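Shown here: the complex without one of its protein chains, the others still in place.
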Amino acid sequence: MSIENKNFRPKIVAFCCNWCSYAGADLAGSSRLSYPADVKVIRVPCSCRVNPMFILRAFEKGADGVIMCGCHPGDCHYSTGNYYARRRMTLLFSMLDYIGVENGRTRVEWVSAAEGVKFSDTMNSFVEKIYSLGENVRLGDLRCRS
Amino acid sequence: MQELINRAKELLNDGTVARVLGWKAGDLPYNPEPAFFESAESLKDFVYNGFCGANLSKYMIEASKLEGKTLVCLKPCDTYSFNQLIKEHRVDREKAYIIGVGCKGKLDIEKIRNQGVKGIESIEGAEIGDGADELKIQTIYGEKTVAYADAMLERCHVCKGKEHKIYDEEIFESKETKDGERFDEVSRIEKMSPAEKFAFFQKELSKCIRCNACRNVCPACSCRKCVFDSNKFDSSQKANVDSFEEKMFHIIRAFHVAGRCTDCGECSRVCPQGIPLHLFNRKFIKDIDELYGEYQAGDDTDSKAPLTNYTFEDAEPSIVGKRG
Amino acid sequence: MQRIGVFVCHCGSNIAATVDVAKVAEMALMEPGVVHAEDYQYMCSEAGQAKIADAIHEKKLSGIVVCSCSPRMHEATFRKAAERAGLNPYMVEIANIREHCSWIHKDMEEATKKAVILMRAAVAKVNLNTPLQPGESRVTKRALIIGGGIAGIQTALDIADAGYEVDIVEKTPSIGGRMSQLDKTFPTLDCSACILTPKMVEASAHEKINIYTYSEVENVSGFVGDFTVDIRKKARSVDMDKCTGCGVCQEKCPSKKAPSEFNRGLNNRSAIYTPFAQAIPNVPVIDREACIKFKTGKCGICSKVCQAGAIDYEQKDEIITEKYGAIVVATGFDTINLEKYDEYAYSQSKDVITSLELERVMNAAGPTHGHLERLSDGKAPKEMVFIQCVGSRCADDRGKPYCSKICCMYTAKHAMLIRDKYPDVNVTVFYIDVRTPGKNFDEFYRRAVEQYGVNYIKGQVGKVIPQPNGKLLVQGSDLLDNRQILKEADMVVLATAIEPNPDVRKIATMLTASIDTNNFLTEAHAKLRPVESPTAGIFLSGVCQGPKDIPETVAQAGAAAVKAIGLLAKDKLLTNPCTAHSDELLCNGCSTCENVCPYGAITYEDKEVNDHGIREVRRLAVVNSALCQGCGACTVACPSGAMDLQGFSNRQIIAEVDAICR
Partner (left out) sequence: MSAKKKQAELIEEISGVNPLKCMKCGKCSASCPSYNEMDIKPHQFVSYVINEDVESLVNSASLWKCLSCFACVERCPRDVKPGKLIDAARQMVVRQKEQTYLSPDEIPELLDPELPQQLLVSAFRRYRR
């Protein structure tokens, strides 16, 4: 997929759980670890609050990438939330891959409150990936009449 | 078939059941429809043949609210749905008298038509007792024959088995119809390039007219109110064809029934546009089997569903990219 | 329609230097529902909060958005400010334009654009906010301390002295912890046991303190104020009520080959044992792995010699379930495994020991009865070498990246004690840096050098090579003299890095308390909330939070106690109103939500509903909002979308998504 639009700035939604990843994002901020402004964080109590519908909704509204961050497995503030989230996202991503949507547009990363560096590294690499994939056409246009 | 009607009459007459849930003949030889029979007398319209594909489990949700027991005829594959509905507390086992009816494969009228058979007047060989390998079809253009196996629904070629998972009594012998692998088609699609996959599904999904037949027939889609009809997700049906659910309807529907879908195949059977909707559900089933261990929804009434279960070692979502 | 006020904070120059705050306020006025927008230097200041209050009154605001720092910082501040001005506190949303924007972006235009989008998302959310009322939950007036070392003992004593019941759970057969293994303590050189034992006795005698030794926490459920904990009391094989602690059983026990944990495996103990003479409780346990009776069925000598008839081979593990309002973690530390540091020959020579082992060697109750001698041949050493930073400050996976903090001081102590007691022994310390911040610490270190003539060499040791003559050849470098040193030593002592007790990971998982990459428990705020875990009701005491010495541990133990007391003193806690609730008309009664709820907060009831005129009894999900912690697992599991989360509703999150993608 070529990036013809040189001014392409992706829209990237990052769902972060309140306890680990949002705090990790805060730590990235207070440590002044930069990542592209294309990433916008939505705070949710837990990764298990992220309904697959939110992700599809984001794509439908024009997002080019959606990333979900939660506590590391075993460290969920609510004990088990991220385990359920992990299965849900695995299946959703597999389905998106199955219908031909590049799987690089979705990602799950576990970021603890202490991992400001990981948060910024993750966002940098994810944004880079989205730049390489270019604009998201397919998900916004799944059922266009041929 | 008479055997079944006789038994139903007996159970009605001795008060075991208050009604019978089965199929009655339609206006054409190939479109019987689900029906309740309240009296022994009304059973004269009862039919059970190769065209009785309809899964009656879902009707038991409403029937469970009625006074008295309902006799319900369930084919082997329907019993999975019934078990799943018990697990979800949607049907009352005590309110059902289940006759596990045998099955020798259900027929797909589209497959018959696709073989050039038009103007059908009557069909012979679809009866359960016939054991015929051929269908004799009288049409306005004369008699045609079609091999039974060539007229079967896709789901019967990958039949889950002849065993009734739940029943009070069984009637009729079932026949082995499986001659294909359930996940072959899914695997074939998985091997396509992203562009091919996208083209395939775009072609199929663009046929959708959002008639909601798939949703309405699906035993797993039994919500009192569907999220697509609710304003809670800002996804209620709007006039705008571009709206969110129009595009994502089938993906979301498949996700909602993931881990609960028994792969009964009703969605694909009823789709007026012939979209192979089971391919979505079966993809989830295949992933669940591969990632979390084999799981057949409706196998029992108490096991933990894959999406309400976990292990510490579960695969990470990144496995999707790695599996290629 | 809401009447929303948007308040954009400059945070001095923290935000204003990279975000055009006036522009954000200006753009806010174009958003639906926004009737007021302003920017101000410090929104969190009294003047800033007054501006919010004024606007709420004057413009009759129904909701506000503060564009400022992270909600984790000041959400509570602004909610309280709104509440004082008569607005429901849950009508406040924060757009994080500092940590998530101004601090990470350099380009003003780009950062301003992003800040505007973050503001829009928050406005979109507030448009759908509804006033929420917190519920109440009770506080069980009892605290649990996990770990019975000096940290746990001190915390327990402080909480108990305030009048609350305290349970200590200790894994080993006695309380006392690492401190009980130490010989002397720096910088005063008083004997460790002399200051610890009275505390142990005080704890065991305290009427409010209940000690479970040889016990482990098995399961934790519940939440702040109302934890339910299963404690496994391992089978001691000795009846605690009958045993008089006479010690005859230990003397007569024929199996004496089990390595003594207390002496770090430097000598052996009997199968029935108390770890050390001052153990509390003074009741032995039978090590079933080592006991002949348990292994072969024959023996039973201890039972025969026990006058009190306390031996009980049939005893089984017992699970005790107890409720607690607060939990303090005081799990302490261990020294790291040295198997990856082969160059120091720890596994090759008995005369290379860790500092903690040296503590036992120097201790009168230790394997050598307090005589400094080589463990290989019992000879008195003449040359001792101490190596600092073994496994500490290490960038690769052989060791730990942090400074273990206590080694510089205890090494000075060891060196000083040896030089004092054995003036003919030469002591050389190879160091990288000597770190002695602390009251009287540097003076202590200088005394070691100036008064006791300890030879400090700046430079790490590269290799320790055991020689055929039994000596240890130490190859080091002296960076100040710029020469390489080869030194024959009789004993080498490794200042081994400390790490959190390996069990802490399991405990943290049970408590859902967060833990860092080094397995230290994370504090709620590195500076301002150093003894609290981010998980409410969990407090941290001692080395489980980070390396520290005894006085620091005791200080932190007291601080943790105060925090726990502050919690236990309350009769009721306000609960987070952001809980799940089920729409009765949409609920299928399918139990899916119940299956994913980690708190057992969802039950099913048969309830009569009126669904647009249809009256019927349905099986419906009911959320107990006192138990619900608001994770939202149920909201996604629910197939019909009946379950939703207050404060993070489906529509609110979707509105944020839409605003960001717009």
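The letters A, B and C name the chains in turn, as written, and every chain counts its residues from 1.
The rule we apply is simple: a residue touches a chain if its C-beta (ideal position, glycine included) is under 8 Å from a C-beta of that chain, and two chains touch if they have at least 3 such contacts.
What you see is a predicted model, and the numbers here were worked out from it, not measured in a lab.
Need the list of shown chains touched by the one chain that isn't shown.
C
Kindly state which of the options C:I231, C:C389, C:A508 or C:M643 is in contact with the chain not pictured.
C:C389
Out of C:V201, C:L479 or C:L574, which is the one that touches the chain we can't see?
From the options C:V201, C:L479 or C:L574, the contact with the absent chain belongs to C:L479.
Touching the absent chain in the whole complex: find that residue among C:G33, C:G370 or C:G462.
C:G462
On chain C, where is the contact patch with the chain that was removed from view?
Output for chain C: 343, 389, 393-396, 398-399, 432-433, 458-463, 475-479, 482, 484-485.
One rule holds for everything that comes next: only the chains that are shown with their structure count from here on.
Distance between chain A and chain C based on Cα centroids, please, to the nearest Å.
Chain A and chain C have C-alpha centres separated by 30 Å.
Could you give the separation in Å between the centres of chain A and chain B, each centre being the mean of its C-alpha atoms?
Averaging C-alpha atoms per chain gives centres 36 Å apart.
Identify all positions of chain A at which a residue touches two or more other chains, and write them in rising order.
Residues 52-53, 57, 74, 80, 84, 88.
Residues of chain B that contact two or more other chains, please.
227, 233, 307-308
State the interface residues of chain A toward chain B in the complex, per the touch definition above.
Going through chain A, the ones touching chain B are 52-53, 56-57, 60, 73-74, 80, 83-84, 86-104, 106-108, 138, 140-146.
Quick one: which bits of chain A touch chain C in the complex? Just the residue numbers, please.
11, 13, 18-20, 22-23, 25-26, 28-30, 32-35, 37, 40-46, 48-54, 57-58, 61-63, 71, 74-81, 84, 88, 112-115, 120
Please name which positions on chain C make contact with chain A in the complex.
Chain C residues touching chain A: 70-73, 96, 98-101, 103-107, 110-111, 113-114, 117-118, 121, 508-509, 512, 514-517, 522, 534-535, 578, 596, 598, 629-633, 635-637, 645, 648, 650, 653-654, 656-658, 660-662.
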